[in-house]
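Take this structure first; my questions come after.
Of the protein chains in this complex, all but one are displayed in their positions.
After this line comes subunit A, so read on.
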């Protein structure tokens, strides 16, 4: 049976893809950012997930204003990196997992989530930057990816509560897939940033770190944070953090953090990431059981 073994929350700043692709990731500016992911890269090598359900937002690459799906799931065989205005990133095509993706899509729809199904699209930095941060420079991505795209561009985006509930439904869908698969769920994007208007450059470290705190343990207070609070406190693009709640909802009642990192600045934004284990104290132990699960919490 497929099982969710971990969740990752991670910003997806495009500049990080550029820095990596140009070999600048250990420069003075970028080193404090990339060093925060060293632990996670080693951990991923040990974890060897089969599939990542990667929650992200498209930034006017696969979707333009013609069609704006609130929740969309990629069921394709593979996805090419998108040209975002400066040519596609020189990274491998992203392999999909159509069997699990179609299964999850069906399950979510029966669970009353109106998913848009995508069979062909290109994926932008929202999806490829987190892969680079977690897996580094690779000839092929060592994992299959199910892209799950969320509209956080045109208002209103889905509520935090709805995102959390979608995560819970993803957990039910994965648990009912008969093949034995190690599945991770990633929620990407976000942390403080505002890319527009005279208030651009807003950073709220206190709020961001309180949000990270709220992902750990058995509280579900984050699902009730309204959109306006993200916008007031973390900037207009900080709304992307609702996508982390899909990841969090998929991990069950309780989580333990096994790695955490936060840094300002990264281009116009704060960069944060957190690695969580489901720790439900319920009948099913969904922890992966690797040595990494005993690793100390890194502040």
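The working rule: contacts are C-beta pairs under 8 Å (C-beta built on N, C-alpha and C of every residue); 3 or more make two chains touch, one makes a residue touch a chain; residues count from 1.
Keep in mind that, in the parts below, contacts and distances are computed from a predicted model.
In the listed set "Hydrogenase maturation factor", "Protocatechuate 4,5-dioxygenase alpha chain", "Peptide/nickel transport system permease protein" or "Acetolactate synthase", the entry agreeing with the UniProt name of the missing subunit chain is "Protocatechuate 4,5-dioxygenase alpha chain". One of A:20, A:97 or A:223 touches the chain omitted from the figure, and that residue is A:223. When the missing chain is restored to the complex, the residue among A:82, A:105 or A:215 that touches it is A:82. By the touch definition given at the top, subunit A reaches the unshown chain through residues 14-15, 59-61, 64-66, 82-87, 153-156, 159-161, 192, 194-205, 207, 223-228, 231-234, 236-237, 264-265, 267-268, 270.
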